[in-house]
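Here the complex is missing one protein chain, while the rest keep their positions.
Read from first to last, the chains carry the letters A, B and C; within each, the first residue is number 1.
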Amino acid sequence: MIKAGIIGATGYTGSELVRLLYRHPEVDITAITSESRKGEAFSAVHGQFRGLIDHTLQSADDLPSNLDIVFLALPHGVSMEYVEKYEQEGFRIVDLSGDFRLSSPEVYQSWYGKPHTYSQGFGKAVYGLPELHKKAIGEAQLVANPGCYPTSAILGLAPLVHHQLIDQNQIIIDSKSGLTGAGIKANATTHFSNVNDNFKAYALKSHRHTVEIEEQLSGQSTGGITVQFTPHLLPVDRGILSTIYATPLQPISEEQLRKTYVDFYRHQPFVRLCDQPPSLKEVRGSNYCDLFVTYDERTQRIIVVAVIDNLVKGAAGQAVHNMNLMFGLEETTGLKIIPLKP
Amino acid sequence: MIKAGIIGATGYTGSELVRLLYRHPEVDITAITSESRKGEAFSAVHGQFRGLIDHTLQSADDLPSNLDIVFLALPHGVSMEYVEKYEQEGFRIVDLSGDFRLSSPEVYQSWYGKPHTYSQGFGKAVYGLPELHKKAIGEAQLVANPGCYPTSAILGLAPLVHHQLIDQNQIIIDSKSGLTGAGIKANATTHFSNVNDNFKAYALKSHRHTVEIEEQLSGQSTGGITVQFTPHLLPVDRGILSTIYATPLQPISEEQLRKTYVDFYRHQPFVRLCDQPPSLKEVRGSNYCDLFVTYDERTQRIIVVAVIDNLVKGAAGQAVHNMNLMFGLEETTGLKIIPLKP
Amino acid sequence: MIKAGIIGATGYTGSELVRLLYRHPEVDITAITSESRKGEAFSAVHGQFRGLIDHTLQSADDLPSNLDIVFLALPHGVSMEYVEKYEQEGFRIVDLSGDFRLSSPEVYQSWYGKPHTYSQGFGKAVYGLPELHKKAIGEAQLVANPGCYPTSAILGLAPLVHHQLIDQNQIIIDSKSGLTGAGIKANATTHFSNVNDNFKAYALKSHRHTVEIEEQLSGQSTGGITVQFTPHLLPVDRGILSTIYATPLQPISEEQLRKTYVDFYRHQPFVRLCDQPPSLKEVRGSNYCDLFVTYDERTQRIIVVAVIDNLVKGAAGQAVHNMNLMFGLEETTGLKIIPLKP
Partner (left out) sequence: MIKAGIIGATGYTGSELVRLLYRHPEVDITAITSESRKGEAFSAVHGQFRGLIDHTLQSADDLPSNLDIVFLALPHGVSMEYVEKYEQEGFRIVDLSGDFRLSSPEVYQSWYGKPHTYSQGFGKAVYGLPELHKKAIGEAQLVANPGCYPTSAILGLAPLVHHQLIDQNQIIIDSKSGLTGAGIKANATTHFSNVNDNFKAYALKSHRHTVEIEEQLSGQSTGGITVQFTPHLLPVDRGILSTIYATPLQPISEEQLRKTYVDFYRHQPFVRLCDQPPSLKEVRGSNYCDLFVTYDERTQRIIVVAVIDNLVKGAAGQAVHNMNLMFGLEETTGLKIIPLKP
């Protein structure tokens, strides 16, 4: 059994990690931490676990030394300290924050607005998108788990970018996210009456996931990819739907286009290609990324619709997938979950 | 492996049965039927199963003869015909309709407004609420799976009724259900804009579940229980919350009251007693019934709050629980599911 | 024109007062106050007023002396100070807090948990439910605007209590409220993901509106009324639906029952009697209270369903109605609003 620690369990990502690891046949949840609720039962924080997971929350500074892996569900800026500390303790690490997703401390500082305190980590971290980096993830000690928006955007665009089929400066990613993406903290953004029966765009031109998408896609091509990324806030709990527009360099048929995606994802168990545009609930609670791709002959533009559950494929599920790869397990272990619809 | 057939899979209950049986380690889903969508893939009807359950839908009249059990997710009135037919084929049966839940064809006709065509079934059917009838369910060929509202109401009241602690004519059950309780059929009741941001009571004085609750509770006592049952429609997908008011015959303390419930449900793995009133999402997607009970000294009234997922504990999950009992499996097999929150 | 001041305009009640007074033909909105957002434009706080109401928010301590009326949309405990102050300035006052709704400082302290600092106010305050106290409201300097739950409960029960038709100790009020009833403050209770697709009961046995309902109903009868009041939180913005159960002292027919209500509310323009149980959206944004009443012969119990918009009839609309009475206007002035559905 893999002894796992979940670091920071009061938020949605931590809670979701526990939900997924509870059903994983090869994992023992050895430690769950929270600084703010230390000493309380985990199920006192998340009532749905009542009678099922009653671990006492402990401090992240006081972990058992025999852990095999730690999942860091901490805010960016905080995570980097613990990554450094846990590396020294020899744990394998999946960091779900944004601290090691980018290419350098300088890029980090430019988009996150603060200096990075553990720049050595950048050289070690592997970007944990299994569909693109399976082998490197398997060998990594430190995996930087992708952002939720980037997961949908990169999976939606990777086949086009990889085969250099599109104009690298004409990519528009119009994304819509459920409210859990904004976190468990209570503020005006997350107040029910500001979200319910409502909808808005936010962070135009400036969202941090923009650079993450650009860097990762550039890595699949010959570099230099620029994207227009606009996030929106949906009155739903879970899910991201990204509508992606791209301009082919050469004429392409609908059939060629679909074949490109089928081939690219042939061996990826969590990417499902759809005949119709998918909806959020068709992946809710699961680790699937559902993709629909089509070509508009009238406008000569490619449209991709990518759908994930932001807390699973966009966070905790992808982290477990990464763990499976790191420990040589069958990659779908513990993750064959039917989406919850309705 | 238990070979199971799911009869009637276009609705929510059938879909939910497939979701639960897919993860059940002792079950092989051998047949899924639909008369209206026969010949199509199951996942064409319920997109969330895409790539996971791609069985071709077949006719309920043409089942393989080696099935061990059939789950009937058919409308009441239709189910009775198939119960008769499948009994003759020797299948064990869990009927999720209302056709065999009541005590006699006469009571059925009085509340369902149509004659019953298979009155012999009443003598054979066992009411499938495991917390009350575990032994009989284990031996039954035909289990009548309880209604969703009755599951919440009976579990909320059984300890009080069993110990004859309350006035049998002063029971009020004010229930609120998610919209899936109204079924998958499109009509004015299920139209989004009539439900969203809205709320209403319906079927005052006349809901069919009233008599089901009264008969089952009367069976736990010395008979003669009358309840006031009022259902309401919530703008949520899943879940029933019943707020139950009862008048104790003798003064009772909060402590005695809670102890009565703890003792009554000591060996029931799917009933969780709560220290705070539970919310719907704390059981969503799971087979738990969360109960909160309290005594109001000021008014001398007992208040119980009972919460279930109407599609799981109120339908498909309870059906699987019944199957576990019928086949001598550990009763929680396949049902240890963490509720999906948020 | 009536010169009106709205005191405390960052919350939902203050915003709703501005919405209603803006369309009132006899009112000039002379001052809008907020201590926390003083100096900003009102429309900077509530974007929907952009270009329509751009008053600068001022301090409640610095009002123009020529105001005719002030509406206090302040938290309880804070309101009492300003009531005292504004009385001295000679303004007529509608206080929307709970500070002067109860019968005495002692009762206040017992349910609100803090001493009252302006006990003289109790003798002056008139309870502002126009359907019961129209004449006294017209003459009042200080009107205590009713609570949202009490408005629905009292209007639902007043005809029965007034005619002494029911057992005074067998009243159960099971109420369900939209989230705006919990206020604009961001906290765990108002976080979208705790409310959306969810439902719960809260404040069992102890909600402050219990005593307000009991005192007001007792005033309509010969005293001594006790109610069981249970509030619940709905995943909707606006609206309260109260399902009320009462036991008639004598047999009563459905016809007599309905006639009692029709007669009682014959001259009340904002009470609408319905042939079917009403839903929240049928009153949304309006000042109507929709009532449905029925008698269950089987259980010999009366059931009343009362529906209001908690921010209008349950707060700001009723306040404007009170103002109309205080200034001798036709009582529906500015309030003939079609509910917004869908």
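Note that in this section a residue touches a chain if its C-beta (ideal position, glycine included) is under 8 Å from a C-beta of that chain, and two chains touch if they have at least 3 such contacts.
These numbers come from a predicted model, not from an experiment.
The residue touching the chain not shown here, chosen from A:213, A:234 or A:257, is A:234.
Here one chain is not drawn; of B:79, B:180 or B:286, the residue touching it is B:180. Here one chain is not drawn; of A:103, A:141 or A:243, the residue touching it is A:243. Within the whole complex, the absent chain has one touching residue among C:174, C:214 or C:237, and that is C:237. Note on the undisplayed chain: of the listed residues A:79, A:97 or A:193, the one touching it is A:193.
One chain of the complex is left out; on chain C, the residues touching it are 12, 15, 18-19, 22-23, 46-53, 180, 196-197, 237-238, 272, 274, 276, 278-279, 281-286, 290, 336-342. Considering the complete assembly, chain B touches the hidden chain via residues 12, 179-180, 184, 186-188, 190-197, 235-237. Taking the complete complex into account, residues 169-170, 172, 174, 176, 193-194, 196-202, 204-205, 226-228, 230, 232, 234-239, 241, 243, 245, 277-281, 284, 292, 294, 296, 298-299, 301, 303, 305, 342 of chain A touch the chain not shown.
Please note the rule applied: only the chains that are shown with their structure count from here on.
Centroid distances built from C-alpha atoms place C farthest away from chain A.
Centre-to-centre separation between chain A and chain B, using Cα means, comes to 36 Å. The distance from the centre of chain A to the centre of chain C, with each centre set as the mean of the Cα atoms, comes to 46 Å. Across the assembly, chain A contributes residues 12, 180, 196-197, 237 that each touch 2 or more other chains.
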